[in-house]
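Note that one protein chain is taken out, while the other chains of the complex remain in position.
Letters A and B mark the chains in the order given here, with residues in each chain numbered from 1 onward.
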Amino acid sequence: MSAAATTIAHEVPPQAGPRAFLHRLRQGDEIAHLITLTFAALILLLTSMLVYELWRNSHLSRSAFGWAFFWTKVWDPNFDNFGAAPFIYGTLVTSAVALVLAVPLGLASAIFLSELAPRNISDVISFLIDLLAAVPSVIYGLLGIFIVVPLMRTTLGPLLINTVGNLPYVGALFRGPNYGVGFLTAGIVLAIMVVPFIISVSREVLLTVPREQREAAMALGATRWESTWQVVVPWARTGIMGSVFLALARALGETMAVTMVIGNAAAIKASLLAPGDTIASTIANQFTEATGDLYLSSLIELGLVLFLITFILNGLARILIVATERGGGRPA
Amino acid sequence: MKKALLVVWLMMLTMALTGPRAAAQGGAIKLNAAGATFPTPIYTKWFDVYHTAHPNVEINYQSIGSGGGIRQLQSGTVDFGASDGPMSDDQLSQSKFKILHFPTVLGAVVPTYNIVGVTGDLNFTQKALAGIYLGSIAKWNDPEIAKANPGVNLPSSDIVVVHRSDGSGTSYIFTDFLSKVSDDWKNKVGKANTSVNWPVGLGGKGNEGVTGLVKQTPNSIGYIELIYAIQNKIPYGNVQNAAGKFVKADLASVTAAAAADAKSIPDDFRVSITNAAGPKVYPISSFTWLLIPAQIQDAAKRDAIKDFLKWMLTEGQKYNEGLSYAQLPKEVIVRETKAISLIQ
Partner (left out) sequence: MSSPRIIWRKSLNFVMLTLTGVAAFAVVSVLFLILGYLIWNGGTSLSWNFFTQLPKPVGETGGGMANAIVGSLKLLFLAAVMGLPVGLLAGVYLAEFGGKTFSFIVRYTTDLLNGVPSIVIGIFAYSLVVLPVKHFSALAGGVALGIMVIPITVRSTEEFLRAVPGNMREAAMALGASKWKTIATVVLPAASGGILTGMLLALARVAGETAPLLFTAFGNRFWSQGWGQPIASLPVMIYTYAVAPYDDWHRQAWAAGLVLLALVLLSNLGARFILARSKAV
């Protein structure tokens, strides 16, 4: 801080008149504003170009199928009949499972690492968790095949079917033939893949919460947990939500790992133990081999559909945030 | 901070200059090729051996899939392509330039299974395979399977069907076979394709995925490439051929499939040899092709490609068996050698 102060002191030039000074000051700021604005706008430009390309290259299938693309359950490259319904379902289900598993686990771990663990241990563990983000999805897929799938088929699946599967409504989620591959397995693998994002970002954000907040809560007699849950976490709420957005986005777009453990059946089933497929996995699986313009166009339209889903989900999530806004957030 | 920048700059410089070890001194001919995954091992072997013999020619082959190979060839981003299925008439007519097909090796698709209590080879009739993959034959002790395997104790469990989740030449060959031997299949699922709307079953990614699923899942069946089965010592069944005999896939029976119809192979070599006639023929066999543009502007590249093709048809074939690929029959080699002169 002192270094910054001295630099600033030297930067302020001798006055040539208050007007000129203000003008120069504003100019520097104007340029900075303009530069950063340009880069922010660049993101908009890139995304628009992306959407445009998706739109343009999918026009064959859009004109062939129209809105029916959304609810057609068939995906048949031989008879040129393509529909996105099973993949939309698969994408939503696997992402939901992934978040349901990853968010509590991730947030809890982040709280532990930022509040309870000694700082150096926390740093080391966090560092290692960051590494998990670098593991290629192919390897996650292989690990899924070698570890999670057998586990699901022999142990976890039957356990779920026999316990939760017998409950009235929830039970429908855990029925039927159990192959080891399926929505639940894919969701678990996805959860492992996205949990590092949640932990990493949430932990950093929690660490930035000013000490005074915690101390104030303690001074009022709160237990450690109460101070954490009712004061610290809400303060860091936007950052944590941000990490959840990151996780959601990763889950929606993940291809390799999912495709190796989801069973790849283009079907809509109620049971989480059933095989299915997602949009990203279908595109990745079939794009390189697809020949035939309508086929290609349909695959690209799938990409467009995923974009739409992301759009809607992000919107819903944001509405949710605004709706649950109570006090306690960090002043913007 | 300045030190860091210097380090970064130095790294950038070294990385940009990296690789002078390659034959970068003028005269290096770099060719890029893309396509089928099935022949990747033998292609990489060939290109490597050829490079050792001709150090100034670098052929960089990447297996991005047959469809990808065809598309990249048509976009002009690669010098030649490779595909497990021949290009269709439609594709050829849509192409901006003429493309020639050159068969390189033969491969086969075999049925692998994991049945509780069953060891040893099973016989599969054509109807049985089609029925299993259509879903009309649902249990292992179905009469269609049982009658071809007298004395084998087949369980009454449901068959877990495994197919490929990713588009692939292996699926192309398999569905080609199924559409030829079963009208039901042809009507319901359609013709040969790298990806179809599978009536039943789970999908595994790549041969590895299918094998993994079959190994792990009791009472399952899947189809994989022959080399994969051989290299990983995976048990596979015998398939009934057009002559009614149950043949186990091996290099000899696969080459027989190509030799059987050798005379009727069209001049452009685009032919399907599944379900070929003959008692010793393995019915789920196929060529895999290199796709070469008929006109190549760059003289150096053209000569390199032509020379490689000649080499491939003579020296190259010697490496096939070592990697469990079947050799091209002599008649086909002779005709291909003549066809090389079509490349201008």
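One rule holds in what follows: contacts are C-beta pairs under 8 Å (C-beta built on N, C-alpha and C of every residue); 3 or more make two chains touch, one makes a residue touch a chain.
Computed from a predicted structure; not experimentally measured.
Within the whole complex, the absent chain has one touching residue among A:A133, A:V164, A:L294 or A:I321, and that is A:A133.
Considering the full assembly, A:L105 is the residue among A:L105, A:A172 or A:A267 that touches the omitted chain.
Only one of the listed residues, A:V201, A:A217, A:V232 or A:I262, touches the absent chain: A:V201. By the touch definition given at the top, subunit B reaches the unshown chain through residues 1, 3-4, 11-12, 15-22, 24, 30, 32, 34, 37, 40-41, 44-45, 47-49, 58, 60-64, 68, 75-77, 205-209, 225, 227-228, 231-232, 322-323.
Residues of subunit A that touch the chain left out of the display are 1, 3-5, 7-9, 11-12, 25, 28-29, 31-33, 35-44, 46-47, 49-50, 53-54, 104-106, 108-109, 111-113, 115-117, 125, 127-139, 142-143, 147, 192, 195-197, 199-201, 204-205, 208, 210, 223-226, 229, 238-239, 242, 245-246, 248-250, 252-256, 279-280, 283-284, 287-288, 300, 303, 306-307, 310-311, 314-315, 318, 330-332.
Going forward, only the chains that are shown with their structure count from here on.
Taking each chain's centre as the mean of its C-alpha atoms, subunit A lies 37 Å from subunit B.
Put simply, subunit A touches subunit B in their complex at residues 74-79, 141, 145, 149-150, 153, 177, 179-181, 259-260, 263-266, 275, 277, 281, 284-291.
Contacts from subunit B toward subunit A in the complex involve residues 64-68, 70-71, 88, 91, 158, 160, 165-168, 189-191, 193-198, 201-205, 209, 212-213, 216-217.
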